[in-house]
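Note that this complex is displayed minus one protein chain, with the remaining chains in position.
Labels for the chains are A, B and C, by order of writing; each one numbers its residues from 1.
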Amino acid sequence: MIYLPHTDEDIFSMLQVLGVDNLDDLFSTLPEDCRFNGDLNLPEALSEWELNDHMSTLSDNMAVSPEYKVFLGAGSYEHFIPESVSYLLGRSEFVTSYTPYQPEMSQGTLQAIYEYQTLAARLLGMEVATASHYDGATALAEALLMAVRITKRKKVAISSLIHPLYRRVVQTYFEPTGYEVVELPYLNNGVTDATGLDEMDDLAAVAIQSPNFFGCIENLQVLGQKAHDKKTLFVASFTEALAYGLLKNPGSQGADIVGGEGQSLGIPRSFGGPALGILASSKKHMRSLPGRLVGKTKDLDGKTGFVLTLATREQHIRREKATSNICTNNSLCALAAAMYLASVGGTGIRKLAQLNHDKAEYLKKELKKAGFTITFDSPTFNEFVVEFPSGFEATHKHLLEKKIIAGLCLAPYYPELANHYLLCVTETRSKNDMDALVREVKSWKKL
Amino acid sequence: MIYLPHTDEDIFSMLQVLGVDNLDDLFSTLPEDCRFNGDLNLPEALSEWELNDHMSTLSDNMAVSPEYKVFLGAGSYEHFIPESVSYLLGRSEFVTSYTPYQPEMSQGTLQAIYEYQTLAARLLGMEVATASHYDGATALAEALLMAVRITKRKKVAISSLIHPLYRRVVQTYFEPTGYEVVELPYLNNGVTDATGLDEMDDLAAVAIQSPNFFGCIENLQVLGQKAHDKKTLFVASFTEALAYGLLKNPGSQGADIVGGEGQSLGIPRSFGGPALGILASSKKHMRSLPGRLVGKTKDLDGKTGFVLTLATREQHIRREKATSNICTNNSLCALAAAMYLASVGGTGIRKLAQLNHDKAEYLKKELKKAGFTITFDSPTFNEFVVEFPSGFEATHKHLLEKKIIAGLCLAPYYPELANHYLLCVTETRSKNDMDALVREVKSWKKL
Amino acid sequence: MEEALGTTGLLLNEPLLWKKGKKGRCGFSLPRRDVEPCSLDEELIGEGPDFPDLSEVDVVRHYTRLAQWNFGVDTGMYPLGSCTMKYSPKTNEKQASLPGFTGAHPLLPSGLSQGALKMMFEFEQYLNEITGMHATTLQPAAGAHGELTGMLIIYAFHKKQGSQRSKIIVPDTAHGTNPASVSLCGFRPVPVTSNEQGILSVEAIAEIMDQDTAGIMVTNPNTLGLFEENIQKIAEIVHAKGGLVYCDGANMNAVMGMVKMGDIGIDVMQLNLHKTFSTPHGGGGPGSGPVSVTKHLEPFLPVPRVVEENGTYILAENYPNSIGKISAFYGAFGVVIKAYSYIRSMGPENLKKASQLAVLNANYIKEMLKGTLHLPYDRPCMHECVFSDKHQAAQKIATLDMAKRLMDYGFHPPTVYFPLVVPGAIMVEPTETESKEDIDQFIEAFKAIASEAKENPDMLHHAPKSCKVKRLDEVTAARKPCLAG
Partner (left out) sequence: MEEALGTTGLLLNEPLLWKKGKKGRCGFSLPRRDVEPCSLDEELIGEGPDFPDLSEVDVVRHYTRLAQWNFGVDTGMYPLGSCTMKYSPKTNEKQASLPGFTGAHPLLPSGLSQGALKMMFEFEQYLNEITGMHATTLQPAAGAHGELTGMLIIYAFHKKQGSQRSKIIVPDTAHGTNPASVSLCGFRPVPVTSNEQGILSVEAIAEIMDQDTAGIMVTNPNTLGLFEENIQKIAEIVHAKGGLVYCDGANMNAVMGMVKMGDIGIDVMQLNLHKTFSTPHGGGGPGSGPVSVTKHLEPFLPVPRVVEENGTYILAENYPNSIGKISAFYGAFGVVIKAYSYIRSMGPENLKKASQLAVLNANYIKEMLKGTLHLPYDRPCMHECVFSDKHQAAQKIATLDMAKRLMDYGFHPPTVYFPLVVPGAIMVEPTETESKEDIDQFIEAFKAIASEAKENPDMLHHAPKSCKVKRLDEVTAARKPCLAG
């Protein structure tokens, strides 16, 4: 086996040192009745070449770009990733190192994550971002738990236009804690209805996603003010980080904590994971943040260097009193995001975000022209909801055969929105792709 | 443009330093009538994403494994390449460095090439190998020119079973020199007929390829002895380096110089290039070798290090008196070969070579059973010649539609061998592939 | 010893990203605009993030230089105890980067994602077989996330039974994530001390297990690298009182094919794919922490679950007792691909052999270094062994000094000061992918350092001397945190 370097001779001489006859005898402390004496019932080892064939077959069984024209967003976005980023991210010094417990030997990871924290904070308009979290949903859940810890209040309100799957994760995290989660309904124009907030005085946090699940841009400023008026922490979430290349960021609109998803920033969709939970806050709350933080310091000679810091918040020091149980995070995804943002740059991200917006607007316009209803009239970034004629489900299926995935059916998530679809257009969809989509839905409509 | 870092401001301030108004004025020394004042008529710049689409389309227009079952060898072999080799070879410290003129900053390349030289020499049973040459054909041509220089004789004899394209390259190199190239015919059993040598007293070199172009293993020992009897240098060539994992190497059979192709050793076929010219000799002749050589030395502190050496043979020192004009060689291909050989190892190469041989024998046997003639009865490694019924050309074409490439038609190279095909089987062809080939040729035969 | 492994050479300094670049550069090929510009309400538009503008070559050099300041398993031995820093095969990376996987949207119709679903389904089966459990979820994103999932399952189980319980027993040898997961799930961790042999005694558990205790969370093999020999009896006691047994399976690398956790009383456990199953750690993640459960806990697993129906695979949501979702989608699919590739490449015999060799390597180091370093528990170990700095205390040399000095010798230090039960712990986990030669070199280095501790303690206090930076001031970093530039 090419991964196991021991020759029989090595094994023999090592066993001799241990005064043991064979490998099995190494396990003398295993009680007999704890031992499994059979053979594992697993497929026989494949050679590297058989594995290549096998995995290619599986991979070929997936519907992906460029063969398929995918108009799905809903928390996972197709964006172009420069080959330079993929190459750099593959460098084994980054890939095969552990969490940088020994900083003198890990300055590459540490400076890079410090830079990531900075870029993430700047993107969101916040003061501090953590070294990463698992995904947007868990980052949001942790953000809300953090608000509970800070405010010592036991109830949070979250918009029903936060990604439905994120809300389910929040529910799961909150279930055994006894803390309460209430949902805010939405208005006809596709944004959160916050009127209920006026009644709720004991909220630890109000959480709003913008652009929200319908793609609509929320007025965070106003919502944040409402929260602050009640000494409630304002938590912002997001699934499409690229939006902040164009839109006002949450920090500038009063967010106290931000928890969302960074997959858009140079991370492949990969069937939903690994992803990038981005968690950020004001400096004031930094000691309540869960997860790793990299800080700047000096070495014995006064030279700048970077270390993991504020470890007293963490499980390995604080154990049950830690701000979270998180240990392994999604560091390499954070690195990918940093590399991506470094490549795109301040000037580039603006242009790229604008292009996303403009393309989505084009499709919106063409669909309108074709006679379909754009359900919500609030401004959107690169996603929006369209209402198709009833029975569109069959059309949607037919389009799959034409290798067009015409958005996400909203009914399973919002039963009141039968025949409504969430469509996403990024820079990867061409005008031709959009025209083809419109042509196809139109022709099926006629049938 | 993402590869051009200059901002307008940079350009402006640099021009100011030069006291020049604009970029065009930098070219003041260009005589007006030397200037091209138009616009280059080239396609407009593609974005990275457009390039991806464009190149994928081109690449998809090629017939390759695993979709096609390719039984072509003839100087270019399909062998498995470990992903570890591809990864390591992609490290930019290797890829983006120049010829290691400054050794203190290039020890990675230098030690690696020193190791390559050693492995190549060991594979061939020779004392010294150069840092690489362009390909097998040019390595052979240089080997023959080297023999001319050493012996000061003006004629070489080369076997007609040396790869036909190599012979044409030799012809090209020899054409203006006035030196003569004679070809040795071949025998009925598919090996070189060396009887003509007895008449030739003034030969600088005799060159033999083994396994030869028909896949047959030559008796180098005997041929070498014949050459040495006339004080002629014995030059061995090869196209399938893997054969020496199993077969006696040229050095042990008396070769003075070896020039051949190393593509088999971990280098993709890539439509024939870049390839790996391997050139090796005895120590006695090392100062006559063309091309770079890496040697071991010490630094000021006595620590071992590596440098380019024996530069006085080379063009940049010797100019017109150099042993060759070669400057850039195929270093990264040599590195690939070293990585590949390090991965395969002594034990592995033996097994792998045996497997190649055994698979080819299986196909031979099955084709015989199916009633086809194996033209030459000399032992072979992983290639052999089969005679198909006349009119097989049409069958060959039909098989292409079935995505089987049933070997190379020999008629263009050896007009006397109409309906003869050269078939190659490496470890990448499965028994199933071979059975399918036999089944198909049989069924077409019946029609 | 020949030439020492560690040496020094040229590296390049590199400023922070935003100290590089010039406004107007771009390292990203902007796609051609094929639609009209369309303006958005000015009110909504921000100033744009304050990012530097770099060219592609700027970015490439930045990260190439940074990479060279780092040490990974590909550079050398990385014997971080509890972290299982085994070699990550390159082919796994290739498989995970196949376009059908990287390009797959998680909400694709299941008919269009059979490749991924089949792989997930099979992988769950493999883990069931390796753990001896009944069902597995791949949704947890890391080991600690798996622990939380497990706790949530235990919580849901008791809730379903109608009995709310408030405590979980957590031994002192537990990984820090264990008590943290327990309390994140609203339980109170009840500590229990391991015995003088470094393992849990039946008596200790019998004493504290009660009807208000939801279960026990035990790392097995534990963080001293010892197998919990009384696990079956302990499980019986816990079960008898209606509790459940959680196993932190992060150390499964010791016992693949040797022990099936499902057979010895474990009800629920997580595996760390980024440890046992060779997926790379990426400087801190991503990982993947699948949770496996016995049959009676299957109803509580997160949804969706991958289910086979007549040869096609679907994502099923209809599990009314499920704890719900723990990740937005299906966990770290891209990591799972690598672990799947690993299991397929290894096959059953080599998995078992990997565990045996991991244990061989650890015992060999223990035996060879126990004259040099203090060994608090001198018994056969599993995949790792724990020393302490007791012998060096006289020279005022602490674990940290020796750890830092190891860097100069070209090794990543072991885990230090963990587990907490051993003061000044030095926890060495070589893994099976270290060869005898490399291990011998490591042993030599540690012996040399122990000599230096006697002869030149000051040098150790100032170690490392070879790295790009000298010893870093972690105290000031925490006292005056600077977390963004």
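Remarks
Keep in mind that, in the parts below, contacts are C-beta pairs under 8 Å (C-beta built on N, C-alpha and C of every residue); 3 or more make two chains touch, one makes a residue touch a chain.
All figures in this text were calculated on a predicted structure; none of them were measured in a lab.
Residue-wise, the contact with the chain that is not shown comes from B:Leu123, picked out of B:Leu123, B:Ala227 or B:Leu367. On the side of chain A, touch with the chain left out of the figure occurs at residues 2-5, 7-10, 47-50, 82-84, 86-87, 92, 105. For chain C, the list of residues touching the undisplayed chain reads 2-13, 15, 20, 22, 29, 55-58, 60-61, 64-65, 68-69, 71, 73-76, 87, 89-90, 345, 407-408, 410, 433, 435-437, 464, 466-468.
FYI, only the chains that are shown with their structure count from here on.
Of all chains, the one whose Cα centroid sits at the greatest distance from that of chain A is B. For the pair chain B and chain C, the distance between mean C-alpha positions equals 46 Å. Chain A and chain B have Cα centroids lying 48 Å from one another. Centre to centre, using the average C-alpha position, chain A and chain C are separated by 20 Å. Residue positions of chain C touching 2 or more other chains: 23-31, 56, 58, 60, 64, 89, 91, 93-94. For chain B, the set of residues touching two or more other chains reads 48-49, 82-83, 87, 92.
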